[in-house]
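Below: the structure, in structure tokens.
For this depiction, one protein chain was excluded, whereas all remaining protein chains were kept in their positions.
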Amino acid sequence: MNYSREEMMTVAAARQLRDGEVCFVGIGLPSAACNLARLTHAPDLVLIYESGTIGTQPTILPLSIGDGELAETADFIVSLPDVFAYYLQAGRVDVGFLGAAQMDRFGNLNSTVIGDYARPSTRLPGAGGAPEIAAHAGRTLVVMKASPRSMVASLDFRSSAGFLDGADRRAALGMHGRGPQTVITDVGILRPHPATQELQLAALFPGITSAEACAGFAWPLRLAEDLDTLTAPSAHELAVLRSLQRRSAAAHLQPRDLPLHRLDT
Amino acid sequence: MNYSREEMMTVAAARQLRDGEVCFVGIGLPSAACNLARLTHAPDLVLIYESGTIGTQPTILPLSIGDGELAETADFIVSLPDVFAYYLQAGRVDVGFLGAAQMDRFGNLNSTVIGDYARPSTRLPGAGGAPEIAAHAGRTLVVMKASPRSMVASLDFRSSAGFLDGADRRAALGMHGRGPQTVITDVGILRPHPATQELQLAALFPGITSAEACAGFAWPLRLAEDLDTLTAPSAHELAVLRSLQRRSAAAHLQPRDLPLHRLDT
Amino acid sequence: MDDLATNCWMSLPEAMRRFVHDGDCVALEGFTHLIPFAAGQELIRQGRCDLHLVRMTPDLIYDQMIGMGCARRLSFSWGGNPGVGSLHRLRDAIEHDWPHPLELDEHSHAGMAAAYTAGASGLPFGLLRGYQGCDLQQHNSRIASVQCPYTGERLACVPALRPDVTILHAQCADALGNVSLSGITGAQREAAMAAKRVVVTVEQRVAQLTPAMNQIVLPHWIIDAVVLCPLGAWPSYALGHYARDNAFYLNWDAIARDRESFLHWMQRYVLDCNDHAEMLRRLFASGAAELTS
Partner (left out) sequence: MDDLATNCWMSLPEAMRRFVHDGDCVALEGFTHLIPFAAGQELIRQGRCDLHLVRMTPDLIYDQMIGMGCARRLSFSWGGNPGVGSLHRLRDAIEHDWPHPLELDEHSHAGMAAAYTAGASGLPFGLLRGYQGCDLQQHNSRIASVQCPYTGERLACVPALRPDVTILHAQCADALGNVSLSGITGAQREAAMAAKRVVVTVEQRVAQLTPAMNQIVLPHWIIDAVVLCPLGAWPSYALGHYARDNAFYLNWDAIARDRESFLHWMQRYVLDCNDHAEMLRRLFASGAAELTS
């Protein structure tokens, strides 16, 4: 069965999630991956979107982190101060998702600026929830396509901490979470080396060579000793994912239904 | 019209409240006074009970600070952390009520122990909300009967701060509130001296002499230069208060209606 | 889903046995409303001891537990019988070490609220403008202070409360164990979120939680046990189900004032009863009316 790289990424991310875990979900691929997991092997996955929706079970993928769909299908909703203090900071989140414009070999991320902070060549949206997701989630999954422009030797700005300079510097800062345990790219999966914590290629996408994979990184990517190849998406995984995306696209295409008549009252 | 000392105290307390003020109410006489004010000259008085009920308009006086009546007649309810942080500490309360077992000449209060803290002769309930009500309410009203056992030269324990040792020591501690601006006893009303902040007799109950009043205090009570006499409760004040208390007593005497049948399910 | 449902719903004796151990730090929260009396009395029946009890307002339930020798230590902020007067068993423990000494960790309400909030937030301490000009911090070395890095002013600190187990009573829960409380909810949410384990007794098991006044919801995955226990807050109350038994609160003053009458009452209505339902039936049988109202 044919599948795209993006589909393989989504499936690979979904497979990282274990049933019953509590996930702090981001928009886009993480949201697709979490809902794919929930609709396949992890029906009791608990999804928390940053907007405070707890135990959300959306039938379509949201376009924003605070879509009405997320509120309407949530077990309940809490305020932003509460979701960050009582859920994330309190250590009640097992898995957090992160993405960024740049990542370095220790999984540190930049989503703030390209260039100088005060006068950037490109101003990016900023850190948002990332610094504390990176610190407090039991583990984080980073989702980013591999290219030398994004997988860089040195970040322009560190928006959120991965393993810092490696070798347990992270634990020394007293962070509860175990950091970026898995990085899902469009060529394969990286995991930290047990001792140095430098990210190394742990598994390749089917049909990708390690040379092709390494070309996506601006630093000399190390290969794990037991370098593996991921199983291709199953027919069931693809069917569920495509159905979810079809459903979502159809819903998002529906014409807006703004009750303009209320302006006349 | 005849009236009791307790009725005069309640009426005197009610008269301290101005329409539209936000009051942090305690159980007992303060609750009666606030509701009397609300039912007479201050219909838009906002009552907050410590249990988090905001804008409560009880039809009967509660027996506890968290009676269902307070919840059912509230505009809304907040949690205890919220009522203490967002309402009291944030300076959104105009008037707080306090009572205690002992008060000294500067309006400092003891509701913790008689005797030594570690091995008291009488253990009292403790401070509860008082330390922060005393600090943060715009002003406090203390309600206590006068007797040398309670109006003491020196407290066994300072549970909450009045004017401390006077002479603006209070302001030096950075407290938002202006402290015990009025003390309502069963012989008259005390107010702080503008300079020393020592409490002095500002107004007598009708029919009480200043000598009788002073006998209720273990320290030599000073009299204000413009010592006044309070107006006796009006017929309207008494009628409203008595009706409220009659209504409350009748409601409290109703037999309990515990749905014991639910034990069989 | 059925497995999950089966796992968290259980009987009160089982829940107390599995999740509350001798020596634990235990918070039975509820500010006047929704006080988990049935759970506290089951702990007495099971003879739990050496507990560090935590509650803003000890109320009758801790008077009973302290009088029956369950407690080693008490964190609290107001220890009276609301609207009535003293908690005589609490007083006897402090004043006369009966049945044995009780360590006190005494705070103000605002301090307790900040300590629970810090515990729920994963912070080591709670921050407040509080305790100014009071003697409490001279007798409780856990009340400290910290300097504001911006203004230089000193603010009070209290160490975070993190109970080993928090026990609540709530109006309802669904099959999965999602719990809903409404009305006056005190510091219950914070006490639950701060705890390592959470046990909740409820009035009703419902198919679906519906919005209610000041509703808070606790998700099933922070909760270890849910127990169906109608009237489990009596003599406290459950808004929408039954009112506070003010007469019993008044009556408790006489029952608890004297060690003998206290022990007699506890024997007859708690120890000699298998459960909360039997206690209520016995209390409200014709013969017992004089004891309770």
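Quick notes on this structure:
Letters A, B and C mark the chains as written, and numbering starts fresh at 1 in each.
Quick note on the criterion: a contact is a pair of C-beta atoms (placed from the backbone, for glycine too) under 8 Å apart; a residue touches a chain by one contact, two chains touch by 3 or more.
None of these values were measured; they are calculated from a predicted model.
Shown chains touched by the undisplayed chain in the intact complex: A, B, C.
The missing chain, though absent from the display, is touched by one residue of A:M1, A:L173 or A:A235; that residue is A:L173. Within the set C:G79, C:G122 or C:P230, the residue that contacts the chain not displayed is C:G122. When you scan B:V11, B:V25 or B:V46 for touch with the missing chain, the hit is B:V46. Of the listed residues A:V25, A:I65 or A:L241, the one in contact with the hidden chain in the full complex is A:I65.
Checked against the full complex, the one of A:L164, A:L204 or A:L221 touching the unshown chain is A:L164. Annotation for chain B: contacts to the undisplayed chain at residues 20, 22, 43-44, 46, 54-55, 75-76, 85-86, 89-92, 136, 176. If you put the missing chain back, the residues of chain A touching it would be 27-28, 50-53, 62-68, 70-72, 76-81, 84-85, 88-89, 108, 112, 117-132, 134-136, 157-161, 164, 169-170, 173-176, 252, 255-260, 262-263, 265. Mapped onto chain C, the interface with the missing chain covers residues 122-125, 127-129, 144-151, 153, 155, 157, 159, 211-213, 215.
The definition used in the following text is that only the chains that are shown with their structure count from here on.
Among the remaining chains, none touches chain B as well as chain C.
The chain with its C-alpha centre at the largest distance from the centre of chain A is B. The innermost chain, defined by the distance from its C-alpha mean to the mean of all protein C-alpha atoms, is C.
Chains B-C form the pair joined by the most contacting C-beta pairs.
Chain centres here are Cα averages; for chain A and chain B they lie 55 Å apart.
Chain C has its Cα centroid 40 Å from the Cα centroid of chain A. Counting partners per residue, chain C has no residue that reaches two or more other chains. With touch defined as above, chain B holds no residue shared between interfaces to two or more other chains.
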